[in-house]
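One protein chain omitted, others in place.
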Amino acid sequence: MTNLLELRNVSKVYTRGLTAAEPTIALREMSLTLKEDKPTIVTVAGESGSGKTTLAMLLLGFIDPTMGEILYKGRNITSLTGAERLAYRREVQAVFQDPFAVFNPFYKVDHLLTVPIRQFKLARSKSEAQRLVEESLTAVGLRPEDVLGRFPHQLSGGQRQRINVARALLLRPRLLIADEPVSMVDASLRANILETLRDLQRNYGVSIIYITHDLTTAYHIAKSIIVLYRGGVMEAGDVDAVIKSAQHPYTQLLVDSIPWPNLDQRWGETSIIARESSKHDPGACPFMPRCPKAMDICKTRPPLFQITPHQAAACYLHDQKPALVSQRLSELLPA
Amino acid sequence: MQHTTLDPATVAPSPVGAAPSPVSHPVLRVNSLEVTYYTDLGRARALEDVSFTLEAGQKLGMVGESGSGKSTLALAMMRMIKPPGRIEGGQVFVGETELMGLSEEGMRHARLNKIAYIPQGAMNSLNPVIKIGAQMVDAAQAHLPRESRSAINERCVHALRSVDLDPAVFHMYAHELSGGMKQRVCIAIGILLRPSVIIADEPTSALDVVTQRQVMETIDRVQDQIGAAVILIGHDMGLMAQFVDKVAVMYAGRLVEVSSVREMFTDPKHPYAQALISSLPNLENKGVFRGIPGLAPSLLRLPGGCAFHPRCPYALDACRSVRPDVLNLEDGRRVACHLFAAEAFHDQPA
Partner (left out) sequence: MTLVQAATITPIEAPAQPSRLTLVLRYIRRNKALAIGLAILIALALFTIIGLLVIDPKKAYPLSAAIKQPPSLRYPFGTDFFGRDLLAAMVVGTWQTAFIGLLAGGIGTLVGLVFGFVAAYFGGWADNVIRTICQILTPIPVLLIQVVVAGSLDKRDVTIVTMAMIVAMLAWMAPTLVIRAQVLTMKERQFVAVAKISGVSDMGIIFKEILPNLLPFIAAAFVGQVFGAVFASFYLAVLGLGPLREPLLGNIIWAAQSQGAFFNGWWWWPLEPAFAMILILGALALVIMGLDELANPRVRRTE
């Protein structure tokens, strides 16, 4: 049984200008394995600039890695052609953040659903296609007659995002990249959408990579979490463990800043050292300029230290624990 | 001197950890504000009979789905509603000044001076080709034509310091700043003239969680310094829990509940507010999702009676035909729902 998707030491570096001065390391040596038979939900959490969007772009094949490879069912995705490429496209899907931007304003919203049916030949007749469309819309809580035949600007943000999710349902992919799917949606609708995503995984065997900066929703939907900062993995493991007892100072700062809708869980007392545009040393731990516990040794980038079988943090505060080679990151993540 | 009898403006004890709100004369009183939009497709009642009060130093959170009218409320209070929208009625008192009755000139003076508005996406509206300092000075000079240039500069630098920004930002351009810094600049502009009321419309929606906390703590601190009242408009209930003293819930252009933040989270009265609270994820209920079925109504075709009745699990017959008035309950809570008719006090404002 081959792995569904495998990232092998993938890095993405952007250089500016003619000279290779000031390269930006968007993602650094990321390795991840998603198994075909064990659909799971992994959260990739981080602020802007953490590399989470870059990861999504790489997984969807929109950009190529500078180093390392991305393998889909054992084949490098850059070398896929023809029918294989179509199969990859069919099985790796996405739900994007902005409910409006995904619609082509020239067409009615039906276009979003009918195009993939046609391209991937999911229906043998027009009536079957219509049935698929209506089923997926009903499954997300929309009435087809309310939304079909309308233009995107005639619907609310919530309706649009639900159609987005309906599209993912319709396609029944093996891997779904959900890039901030609820951040632009009203709070009352978030629960619906998250539930749909979770049911996709549970009942239809879809693995989901849930990308977000909002740890509250991540906590609710995911089993495991990878915390990124400036392209590097800071902490990873079982989501309960990481959020309830964060081991890396950055994760602690994140968790402390979560606005819990609960009056007994207030923002913590950790002081925030603002992240102004800072020159950072690529050889050091990326969080060092903002870390309240920075030490001299942090000038050398720390490896991931495995604290428990399902939690690891890249921080010298835990250097008593065994170091984990980054290729084995996936072993931390519970199935 | 006008003395309208007002709803009791007492507030339940502040949540643990927050500074106690000073009890004083209400600095903001909104009475029966009403806004209608006359569109090609019909008349949309964007705001209907909205009333509330706020004390100095208090923070009010205004929550609701998109389209519920919360941003319209802010624009109406600032008299920035553009055609085809029109303010049909109501009054807004900031201190002793009634804003709806002011002349254009008077209102222009009141904006930023008495009541400041930080719109959604403000940080993206900073002029990219003018230095930050120049923009702040522009804003101040418009209101203080007689103050000397050096005094204005002082004022701007002081405002920057209040939001925890290095005075060097005065000489920088917008693109040199991060999202959080730009937002803090917008807050600094908002407090330049020490207004009595600050309205912040989704100030942190585009910011990540750490920067968000930083910006909210900045607003908190700044409010303490100048003793203003703050209205925070948003839909993130978590943010409300961390920041505000009172919460007002809007639905389809109407105010359906006003309660202290503790009461809102522990004992919400209005069915919509209840549904909202129970749909929130928190550490205790991992994996449990409780959304609200149905969709918010279009403002062009509001259901008869109570706007929420089609989605309400407790709808009575009366709810379909009679629009509930906003009732006063004990402890200063207010709910617009027939279920509470028995508990209400009937000392309506004169």
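In this document, chain identifiers A and B correspond to the written order of the chains, with residue numbering beginning at 1 in each.
Quick note on the criterion: a contact is a pair of C-beta atoms (placed from the backbone, for glycine too) under 8 Å apart; a residue touches a chain by one contact, two chains touch by 3 or more.
The model shown is predicted, which means the values in this text are computed figures rather than measured ones.
Contact with the chain not shown here comes from a single listed residue; of B:Val27, B:Val169, B:Leu295 or B:Cys337, that residue is B:Leu295.
In the complete complex, the hidden chain is touched by one of A:Ala101, A:Met295 or A:Val325, namely A:Ala101. Interface note: of A:Ser48, A:Asn76 or A:Thr138, the residue touching the hidden chain in the full complex is A:Thr138. The omitted chain makes contact with just one of the residues A:Val115, A:Ile297 or A:Val325: A:Val115. In the complete complex, the hidden chain is touched by one of A:Thr43, A:Asn192 or A:Thr217, namely A:Asn192. Residues of chain A that touch the chain left out of the display are 60, 62, 86, 89-90, 92-94, 96, 98, 101-107, 112, 115-116, 119-120, 135, 138-143, 146, 154, 169, 192, 195-196, 199-200, 203.
Here is the rule we go by: only the chains that are shown with their structure count from here on.
With each centre defined as the average position of its C-alpha atoms, the distance from chain A to chain B rounds to 33 Å. Chain A contributes residues 47-48, 141, 156-159, 186-192, 194-195, 198, 213-217, 219-220, 240, 244, 253-254, 256-267, 272, 274-277 to its touches with chain B in the complex.
Residues 15-17, 65-67, 164, 176, 178-181, 208-214, 217, 235-243, 261-262, 265-266, 275-277, 279-283, 286-287, 289-293, 295-296 of chain B are the ones touching chain A in the complex.
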